[in-house]
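A single protein chain has been omitted; all remaining protein chains appear in their positions.
Chain lettering (A, B and C) follows the sequence in which the chains are written, and residue indices restart at 1 in each chain.
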Amino acid sequence: MKGKEQWHKRIFGMRKNLYIGGDKIGRDDERFGPVLDVVNLTYDLAEDPQYKDLMTATSHLSGETINRFCHVHQSVDDLHKKQDMTRMICQKVGGCVRRCMGVDAINAMYTVSYEADKDRPGETAYHENFKKWLARFQEEDMMGCCAQTDVKGDRTKRPHQQPDPDSYVHVVERRSDGIVVRGCKLHISEGAIADEILVVPTRALVENDADYAVSFAVPGDWEGVKQLVTIHNFRKRDHFPKGFDAGSTDSYVVFDDVFVPWDRVFLCGEYKHGGILALLFALFHRHSYSGCKPALGDLMLGICALAANVNGIGRAKHVTDKYADLIKVTELGYAAGYTASAMAKPEMYIPGLGMRPYGPGNYIPNSIYCNVGRCLTGESVLHELEILADITGGMPATFPYEGEFINPEVKDLACKYTTRCQDISPESQAQLWRYIGDVAVSSKSGCAMFGAIHGGGSPRMEKIGITSQYDIETCKQLVRDIAGMKD
Amino acid sequence: MKGKEQWHKRIFGMRKNLYIGGDKIGRDDERFGPVLDVVNLTYDLAEDPQYKDLMTATSHLSGETINRFCHVHQSVDDLHKKQDMTRMICQKVGGCVRRCMGVDAINAMYTVSYEADKDRPGETAYHENFKKWLARFQEEDMMGCCAQTDVKGDRTKRPHQQPDPDSYVHVVERRSDGIVVRGCKLHISEGAIADEILVVPTRALVENDADYAVSFAVPGDWEGVKQLVTIHNFRKRDHFPKGFDAGSTDSYVVFDDVFVPWDRVFLCGEYKHGGILALLFALFHRHSYSGCKPALGDLMLGICALAANVNGIGRAKHVTDKYADLIKVTELGYAAGYTASAMAKPEMYIPGLGMRPYGPGNYIPNSIYCNVGRCLTGESVLHELEILADITGGMPATFPYEGEFINPEVKDLACKYTTRCQDISPESQAQLWRYIGDVAVSSKSGCAMFGAIHGGGSPRMEKIGITSQYDIETCKQLVRDIAGMKD
Amino acid sequence: MKGKEQWHKRIFGMRKNLYIGGDKIGRDDERFGPVLDVVNLTYDLAEDPQYKDLMTATSHLSGETINRFCHVHQSVDDLHKKQDMTRMICQKVGGCVRRCMGVDAINAMYTVSYEADKDRPGETAYHENFKKWLARFQEEDMMGCCAQTDVKGDRTKRPHQQPDPDSYVHVVERRSDGIVVRGCKLHISEGAIADEILVVPTRALVENDADYAVSFAVPGDWEGVKQLVTIHNFRKRDHFPKGFDAGSTDSYVVFDDVFVPWDRVFLCGEYKHGGILALLFALFHRHSYSGCKPALGDLMLGICALAANVNGIGRAKHVTDKYADLIKVTELGYAAGYTASAMAKPEMYIPGLGMRPYGPGNYIPNSIYCNVGRCLTGESVLHELEILADITGGMPATFPYEGEFINPEVKDLACKYTTRCQDISPESQAQLWRYIGDVAVSSKSGCAMFGAIHGGGSPRMEKIGITSQYDIETCKQLVRDIAGMKD
Partner (left out) sequence: MKGKEQWHKRIFGMRKNLYIGGDKIGRDDERFGPVLDVVNLTYDLAEDPQYKDLMTATSHLSGETINRFCHVHQSVDDLHKKQDMTRMICQKVGGCVRRCMGVDAINAMYTVSYEADKDRPGETAYHENFKKWLARFQEEDMMGCCAQTDVKGDRTKRPHQQPDPDSYVHVVERRSDGIVVRGCKLHISEGAIADEILVVPTRALVENDADYAVSFAVPGDWEGVKQLVTIHNFRKRDHFPKGFDAGSTDSYVVFDDVFVPWDRVFLCGEYKHGGILALLFALFHRHSYSGCKPALGDLMLGICALAANVNGIGRAKHVTDKYADLIKVTELGYAAGYTASAMAKPEMYIPGLGMRPYGPGNYIPNSIYCNVGRCLTGESVLHELEILADITGGMPATFPYEGEFINPEVKDLACKYTTRCQDISPESQAQLWRYIGDVAVSSKSGCAMFGAIHGGGSPRMEKIGITSQYDIETCKQLVRDIAGMKD
């Protein structure tokens, strides 16, 4: 495993193609500091003996020890560990780990490229090319991101029916040495600081959508790639630093007639597999949420319990009831992921066909359990925020600025009148309220809320996933038998 | 394994101690027919090769093949199978299997009797006595019930503080040959048709409650035992029978100064273990709910899907969204039980001490997952009913009686004006609405609703279980670290 | 005003056209006792000086004092009083008053018949005929019911597109002396005991549906009318009578080629007015729900508070919080009705046209407020039941039968072991649990639950009413102005 220094070296050396607020910047812009700190941890912990078992895996390609974020899951145990690794890191950074999109895309593309090659035997070499690409990715310990969501335009129309054909990323030219693609992927987490951008389709496709069935990987600064970046950092602290200051970024990744050589193309025209790839990335990613959402729940519980202590209501029945609500969502979300892992197989639900063997043998988590878990945790986001607001009262919204706690003229008053309990020092009470301000009253918290709801697919998408795959007919038959219905 | 005939023979021969509506009746009263049909299935399926793996187990006492409802779980796999067996039978009978209380009580008493013997080494032989009792229970393939819930009286007071000391079942006399107990256990499912009544305490106890720390087993017609019975059957069908007609019963089991010989006493005075026994039965029983509630969810889904078909709205978005809600609860409840089984160990959470080895080696499901699963499914009951009512409209409430479909004067009109769709025969449409009438507009359905909420402990009890056992302190520490709090 | 005796005389003398369970019965069947008791109260209270102001009104036709259930609302004050009258009676009978359908239908038909006459001036005399009919109805103090809901068949098709044209009541023959109608109206509350059946369409209609745009009134035993009746009574009490024992009935009212003379026809072919009449009856009826649902809320609050007292948790925070939830729904439902009354005008929202003067001057409550109120109370039904179950625990589901409290062998035990608190006599505690059994664990309670959700139109129907009438465009313009959007 190469460490974070190599990664920094690679991305700091990239071409400046990041647009932000009218400027064009490099990956070494200081505003990237907080998000780099998050991802750095995924490198550092892999070298920490305490976490070696969770953080690393043995590559099925090379037999080498690799960072688990570069691994294709080979067993139920791999999936259990991925879930637990994700929860553990998210607990440490206080939010999203920013590197799971890469591992989830790798697993999806590895699987689908294998199956897509069967469409026109001998004509395509998607899977072999992907394995070569992956070998280097693993060896260099690269940071990947996944570019899935398209602009979509008119949502009642399919890709090929859009008024603007570029509403979905598509192939505009097929050449002997590669393809040219155009379009834009949006909401792309960490496109800005990734080594590689992994592109997958965003929805089910029909034959006329064949040009939209395209998957490939390119470096983040590839010719023709332009990223419109938003950076989500917490308010900067001048005097009272946090223990960990996490950041995040999102990009509109524009493919402005980008040439991609064939050895970086892993799907091109196989429209059925395009839809499956969209589903499969979502599936792996929803499995990741069975790790991160429980971590967010753990943190929310800790926040609420501390705020309740400060407010002197830590043992009130209506407050502990709310703890139970938080734990319930957290552990149901975890149990769903656990069960999805335990029932994983090299199989996948294919619309119209049901479960069938899929891919070259790597493990795919159970879809129903991934979906019910993610759906629950997505739908609970606002309720959790309500619990927090209920316990804190208005404190996080109007807490005085740091400066007042430094200004000799009012610092004693600021301290005196923000102190509520005797068991915790005034300084720690203030740090807690500042942190809750970050978590609930900041533009980054607003952003995180949208991500917690929609990331990996909105609850509505999970419901579609659930009802389209569930065996409702058998349930109807149970009822027919008991009710005494003949038909 | 002895079959249902032996069971019938045993209970039909019992002393008449069942009081119902002013009468005193035997177990052969015809009103018990529907509930016998339910329990019969637990005997019949055990002999069906198709279900042998789920329905039977190898006794760790005798090495013989026994009905799983008589088994003490020896492994993770045993717990997985118990969950799946429960779901399977409940799917067939369209509701509660009525025999899980027995197996859950057996497991709890087996475990606790072992630990209680350590309190005064050499003085008590609870565990040996229980094993002897159990050997016969397994051999005879007996039907057990569990008597837990006491009257409770003033809920703000402990047992020994009650105005009426009999508000909780307790020892009123200790003799050389046994003990005399008094009190009443209420809401006791199938006390009326059980071979044996297994008695366990209902709550945590303090030293002054020692007389209330009592556990024992007696036959259902034991001297001094009087049962005030309610029978919950569906409306009798005169013309259009159902495929399966399930019933259930509940008893107020009165112990009117009942003598219990020592070899049937499995706890007597060890107050700490009394509280643990209360918790442990609840824990095993909440695990059972991870089997039955998913089955009820399967049935509700089937009902809703068929009703939606009849009403012509089976593909409407707002209807399939409701299917997803049903599936979500069903499979999260299942996943919680599955995870609880997978993490099972011969360990238990002891209040004040945390997780520690407990019992002679039998497997205890993880408490947090049992509790979050049961809590979710209990809290979802009314929402599921709302979904049903939303999809059916008013049909189940005002559907004409069977007689109108027989009366030559109006039967054609009845048939014509209750027909809504062309794909299903009018007869089957009518059978569906009649069945939904049973499921949602009957006194039995009202009863079942209360059971679905409160059985195995109300959501509130599960929340107390969750918050008292969860590691909230670690969650607080995560926050302290990130927020930069010193204390 | 004629009293209840005259009403009894009229209906007891009717032709036997009620089919129930294979029998054909008259209105004097004893099973109608409980529902007659309910409606009797609407006659008796009108003669009670204490309630004269609420219960009576001055007929705008005759100038005589009439029962308010026969009145066409002439002012805001009339609507306020109708709401309060409804709440008051429902509080006394513990449920639905069973006579509001009549008054609501009268108001709707009075209004629409006036407007429909304008379609072909001079050719129809619907309004004059209706006034004549009404004059007698008022003078005789008749009991009316409203027949609205049709079978509907395939819900994705309009009436004239149905596979079975009789899926909606329609005109099959127009004659010089009247019309012949065929079809069936279902879920018709108190069709069985009404003097007159008032028939209105059930939905919006298009030109091809003209035959379905029919409204008329016929006596309950009119030639060709057959009623398939369900009777919803509580369990009969043998020993411990209730203070008030309410019943209800529903009919499938079949029009088996029924001839209706022109002076009883109030709409025939005017399809636009047919849809408006459907809406307008629903509107008046939703206004009635602003009286009855608060009464049901009052009762539920009283039940919960008494059960909490018995269980010793009357002052627990989580319990009083639930009281607040009940009161919130109750009083928001009341406030919505109050505001709808206060803003009443002789105007109505006409789809496509907006608010416009409608009818001959009688008062129509505001539609938005009627709809939001009814929607809230309909959506809260199951939550209220959940609150009840949470507070009672399992008691109502397994409470011993009356007989056990009489049987000398066990009556003392029954009494002792169902007693929970010292402040209320054991007899009263038992009466409370029996009553809650009626309210929550009976076939009538299941029925009432469906009615509380769907009566007057399901929450979904109210939502359609709300969104189709609300001024969303103005709200969008507010946002455009603030956001700085040009278009």
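Annotations for the structure displayed:
By our rule, a contact is a pair of C-beta atoms (placed from the backbone, for glycine too) under 8 Å apart; a residue touches a chain by one contact, two chains touch by 3 or more.
Please read these numbers as outputs of a predicted model, since none were measured by experiment.
Of the listed positions C:Asn40, C:Thr65 or C:Thr320, the one in contact with the omitted chain in the full complex is C:Thr320. Note on the undisplayed chain: of the listed residues C:Ala210, C:Cys375 or C:Val410, the one touching it is C:Cys375.
Across the entire complex, the residue among A:Leu61, A:Ala125 or A:Ile453 in touch with the chain not shown is A:Ile453. Hidden from this view is one chain, which touches chain B at 316-318, 321.
Seen from chain C, the chain kept out of the figure touches residues 91-94, 240-244, 298-299, 301-303, 305-306, 320-321, 323-325, 327-328, 331-332, 334-336, 338-340, 342, 368-369, 372-373, 375-376, 424-425, 427-428, 431-432, 434-435, 460, 462-464, 466-467, 470, 472, 474-487.
By the touch criterion stated above, the residues of chain A touching the omitted chain are 19-24, 149, 151-156, 163-164, 166, 184, 186-187, 226, 228, 230, 235, 250, 252, 254, 256, 311-313, 318, 381-383, 385-386, 389-390, 393-394, 396-404, 406-407, 409-410, 413-414, 416-422, 440-443, 445-447, 449-451, 453-454, 458-460.
By definition in this document, only the chains that are shown with their structure count from here on.
Here chain B and chain C face each other with the same set of residues for the most part; over half of the interface numbers are shared between them. With respect to chain C, maximal separation of chain centres occurs for A (centres as means of Cα atoms). For the copy pair chain A and chain B, the superposing rotation over Cα atoms measures out at 180 degrees to the nearest 5. Annotation: 52 Å between the Cα-based centres of chain A and chain C.
Chain B and chain C have centres, each the mean of its CA atoms, that are 39 Å apart. In chain B, the residues that reach two or more other chains under the touch definition are 460.
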